[in-house]
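Of the protein chains in this complex, one is absent; all others appear in place.
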Amino acid sequence: MKYRGVAFLLAGVLASLALGWFVFPMVLYRTESQPIGFNHAIHTGEANGMTCDMCHEFAEDGRFNGIPVTAKCADCHSTALGSTETEKRLIEEFITPGKEIPWKVYSRQPDNAYFSHATHVMKGKLTCEECHGPHGSSSELPTYQVNRISGYSRDIWGRNISGVPSEPWEGMKMDRCVQCHADRNKVDGCVACHK
Amino acid sequence: MDQGTQKKSRYGMLIDLDRCNGCGACMVACAVEHNVAPAEHKATARTGVTWLRVAPMSNGGEFPATDTIYVPMPCQQCEKDTPCVAVCPQNAVDVDPATGIVGQVPQRCLGCRYCMTACPYHARYFDWWDPQWPKGMEQALNPDVAPRMRGVVEKCNFCHARLHTARTKAAAEGRESINPADYVPACVEVCPSKAIVFGDLEDATSELAQAVKHPHVFRFLEKLGTESKVYYRSDKQWVLDKAKSLQTV
Amino acid sequence: MFPWIYEFRWTVGHIIFLGVFFTVAAVVVSTVVLALRRSKKAIADPRREALQWTSEFEDLPAVVRACRHQLSGEVKERTCHHEFDCRSCATHPQFLARTAPAIHAAAEESLCGISMPLDRYYHRGHTWVKPEGDGTFTIGLDEFGSRMIGQPDAVALPEVGSAVLANGTGWTMRKRSSDLRVLAPIDGVVVEQGGPDKGWYLRVRSEGTEPQFRHLLRGHEIRPWLVRELERLEYALSSDGIGLSLADGGELMPDLWKQSPEIDWEGVWGSMLLQA
Amino acid sequence: MDKQFIPRGLRRTTFGKFMAWMIPWILVLGFGLYAIYLCLAEGLFHTNMDNRFAFGLWIYLDLTVIALGAGAFFTGFLLYILRREEARAVINSAVVLGLICYSGAVAVLMVDVGQPLRAWFTFWHPNTHSMLTEVTFCLTAYLTVLLIEYVPIVLKNRKLRQIPRFLVFEFQLHKIMPVLAGVGTFLSFFHQGSLGGLYGVLQGRPFAFREALGIWPSTFFLFVLSAAAAGPSFVLVMTALVQGISKKKLVKPEVLQFLGRISGSLLLVYILVKAIDTLVWMNYTSPMVGFSAFEFYNAGSFGTWILVLEVVVLGLVPALLLVNGHMRARPLVLLGAALMTCCGVMLNRFVMTIQTLALPTLPFDAVLSYMPSWEEVATFVAVLAYGVLLYSLSFRYLTLFPQEKDIRQS
Partner (left out) sequence: MKLTRRDVLRFAGGSVLGALFTPIPWKLLDDSSIWTQNWSLIPPLPRGPITTKFTHCPLCSAGCTAKARCVNGVPVGLSGVPNLATRNGMLCAVGLAAHHVAYHPLRLSGPQAFTGKDDGSVLMPVTLDALLASLGPKLRAVMSSASAGAVAVLDQRPGRAMSRRYQKFLSGIPGSMYVVSPSREDGMLGTLRALSGSPCGPMGFDFENTKTVLSVGAPLLDGWGVPERMQVLFADTSASGKTLMQIESSQSRTARGATTWLPVVPGTEAALALSFANVIFREGLYPKEIERTITDFPRYRELVLRYHPHPISALTGVSPDTIVDTARKIAGSPSIVIAGADPARGPLEKSTEILVAGLNLLLGAPARSGGITLRREMPDVDAGAMPETPLHRVPDHSIGLLIMDGAEYGESFPTSLLKRKMVADGGTVVLLSPHLSARSASADYLIPTPSPFESWEEHPTPPGAAAASFSVSAPLLAPRETSVDAVRFLGLLSEAIGTGTEGSTSPEAVLRQRSDAIQSAGRGTVYAPDGAEGKPVSAFSNGDEAWQAFLDGGCWVDEPAAPARSGRFSILGTLTDDELATAARPRQREGAAITLTPTGVRAAMSSGSISPILSKIFQESDLRGNSGTALINPTTASQLGIQDGSAAVVRSRKGTLQVRLMLDPAVRPGLLQAAVGPWPNGTSGTETMDNEGVLAICEVQEDGTWRFTDVTIEKA
């Protein structure tokens, strides 16, 4: 058989490709569930018309508080608003006992990275969507996946395993910071973003 | 920061050796600020991690004509041909063009220690051990500074985390530049005898820029031409002589 | 390292440094690739055979590579650089011109009981070739070889119709656990297979022009050669650390290996059959 | 039992005796591997290096073995580029020695760095101004070249060469060897230089700092020269050592004399340049930054004697012995002078690495001392054992000295 050798070679290539592009991501990432559901769309939609910074707020010194504390939720959800199962759980498990919700944060950066929301949002005039995409209008929380080796959320690398973002906001690796800074002619030392 | 609009700074320090009495408050504050782990049992003065080291300097006289001063020795933030920057094989060290601060990125460092041999001030420290905190003490870590792992080099960066905080505050308040009062390194803040002046050398009106003009102000190993930004001052003649003669042996 | 990595700078230093590095890497890689490609081509017979001989010849000890004119005493010391192929040697004809071949009356040379008939040509790898006059040539293992090896356990001869190449593999023999490659003395196409029992191994027909025997030993060269070969055998055996007496009653013993079977006979036979 | 693997025509000791020689070294290697495991798994506190003595025995070892391992590149250079056929007698041995030196050095470097898993960052984000980057790139590339050069030697093993593919590949590779030798020479030239530059660029260490010629400090060139001078001497010494241990004559005396002559002439040039360099340093470089050169030598237990020892006793003297044909003709003198040359280079590397770090820079510093820990020594010895093992295996099963069978047979 003339092409027998080539056939085996190709079979090997194809097996690798299948393994690498389909099986590998499944093995590399572990899916974890969020403690409770959350519908951003309801909050930001026309009915309520909330903006991002109403919950994800800045402290007085510019420090970004990130995910709001339960007390913030309780401002509105002191009692159940509606009768969904999620709402019931929110009240019973978190608001009433005053427990913080152990959210898993999609965009959590490692401890050694320093990111000032104030500098980027207030001074640099970036919008939330430029980095976080249409997260604020989603009606369901995306699946949270964690890298088994590095422990990072999958969103840091980007949903696309190739590392090439399929959406402009995808991926939050250092390359993206550097690219954005380079595009804007910012000249920084390493410590400007590393702590 | 934006090259065009952001004012360039050159942060520096002036340490008055006559005021320093070697109490060690700066060393402790520095270690707390930067999440340096307590010493491993076998650590010594030569293997410990002290971003700021206070070293005794003796006049060499015999008792009772002896005199000793204490020299706090943080990273000297060399400006020109920064010895550690040039030697690092993988760009883990750089001089921040916006501040003149020599930054060390332990996450990039491979632990070859070439920079340590290059630094004439011995202001760089290697993590010989895995950093270990007593149980529970990790919740008392400073959230603004990442702990380092073993096998990398670390050093003083003029409490850069405090500059982060000051910048964020400035951004939140809509100011273009930081308020100098918001950016004071830990050692400067805690010195009980107020021996350290910190500031921007670029700003000619700053207390620091004025103070370094005094004739009794010097830098260690000035002739090496590294243009370090940590200045010292002493009115004691033997200190001036010794600092300028350089040679020790 | 690469322009798409964020720390890449288009500075002279970067470009020169990395340029040099990539050049070096490219040279190293292409060298290996070139070697691989060439060997892929060369693996085909008969080039491999020629190549193998070239390679082996280089690794032969200098004493083995002594020029036939040194054997005959025409020159004091001269090492062959032509893979024992006097056809390509420019000096060989000069020697021939200077000294007329001695007339050798005797029909055979005999030393230590080894008889070497002089009606044929001898290859240094202990084969002989005898023109049969009908355009075919008989090839066999000389007595030195036969006594040294004894009766082979198996012989693999080339198929009738296949080509053998001078200095290439003539045939292979298996003796005990050793595979022995016997070099063919001349080019030719096999017309008949022989065997140890027949006293010859191959009969070949030369393709095209009449074969030349200039590279083979003959007549007066045989005796000095045989003397050296006996010395060499003695050395090869002694290199195994065993003082083995070659001769019993002045004769090289047949089936020499039986004397001391623990010796590395593969090594001895191989080196006598011109394998490095 | 392994006779079929020993090259034809070579006499090697019995397998039993060979194993008796190998097993102690294997044990030493195992012990060293344990020390390496400790350093890698638990941290470098197992060494006696510290923040002030950040480079220790290992870096010294690296610089030394690479200087001595220069024998490989220089022999290749002599044989393939300069076409000096004398070198063929030792080229295989030199390649194996080079491979051992370089792979040992790289292995030790990987233990020496605190985060070996990140060592590849140097390739990804190289700082082209750093001498260490140059060293890393050249070391990696040259180690690759040495491995490729080692391949044909292995493929010529009596058993392996019976496989036609190997034989042919070996043959083809060998034909292109001059290209690799050229590349190797180029790489070796650079990283020997960069290793010299490693210390020469340290403006914070006035004892080591040297004026630059072009972009490289003078030590760059001094290291190249000294390595080129010491390389042949090392090959000579090792050949003599192997001859002594195996009790066999492996090369013709002319070859050793040839090596000695090359080594001696280069050493003479080196010493001359070194002397000029030292004078410039003493009278210009060092005083300019406020340090008197002689005070360095009078610090602690160091003394001017070290300079005299390095330049005169272990430099000029062997150089003169080696360039003199009459002296060179005496085997003992030849060997002794080569040994002195090697020691001189080792001392030079010691001065550059250890003394540089021991000397104080700040007015309140003292002369530092450093004594390697058992883990460091064990790692060092492991590399030695690895070298002995690899060399012994190569010596037994491969043809390292092509002249060996000729010598015995003639």
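Letters A, B, C and D mark the chains as written, and numbering starts fresh at 1 in each.
We take it that a contact is a pair of C-beta atoms (placed from the backbone, for glycine too) under 8 Å apart; a residue touches a chain by one contact, two chains touch by 3 or more.
On a predicted model such as this, the values are computed, not experimentally measured, just so you know.
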| item | value |
| --- | --- |
| Displayed partners of the chain not shown (whole complex) | A, B, D |
| Option touching the unshown chain, where D:R118, D:K274 or D:R328 are the choices | D:R118 |
| Among A:M26, A:A59, A:C76 or A:A182, residue touching the chain not depicted | A:A59 |
| Missing-partner contacts on chain A, residue numbers | 4-5, 8-17, 19-21, 24-25, 28, 59, 63, 65, 69, 110-112, 147, 149-152, 157, 161-163 |
| Positions on chain D where the hidden chain makes contact | 115, 117-118, 120-121 |
| Chain B residues that touch the omitted chain in the full complex | 18-19, 21-25, 27-33, 35-36, 38-41, 43-45, 47-50, 53-56, 58, 60-64, 66-70, 107, 130-131, 133-143, 146-150, 186, 189-195 |
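Going forward, only the chains that are shown with their structure count from here on.
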| item | value |
| --- | --- |
| Centre-most chain [mean C-alpha coordinates] | D |
| Contact-richer chain pair [C-D vs A-B] | C-D |
| Intercentroid distance (Cα basis), chain D paired with chain A, Å | 53 |
| Inter-chain centre distance, chain B versus chain D - centres from mean C-alpha coordinates, in Å | 39 |
| Chain A residues counted as touching two or more neighbouring chains | none |
| Residue numbers of chain B (touch at least two other chains) | 91, 108 |
| Full enumeration of touching chain pairs | A-B, A-C, B-D, C-D |
| Residues on chain B engaged by chain D in the complex (per definition of touch) | 40, 42, 44, 46-48, 55-58, 71, 73, 81, 83, 86-91, 108-114, 116-122, 124-130, 149-153, 220-221, 223-226, 242-249 |
| Residue numbers on chain A that touch chain B, as the complex places them | 58, 60-63, 110-112, 114, 116, 118-119, 122-123, 184-192, 194-195 |
| Sites on chain D touched by chain C in the complex | 3-4, 6-11, 14, 123-126, 128-129, 133-134, 137, 141, 144-145, 148, 156, 158, 161-162, 164-165, 167-173, 175-176, 179-180, 183, 186-187, 399, 402, 405-406, 408-410 |
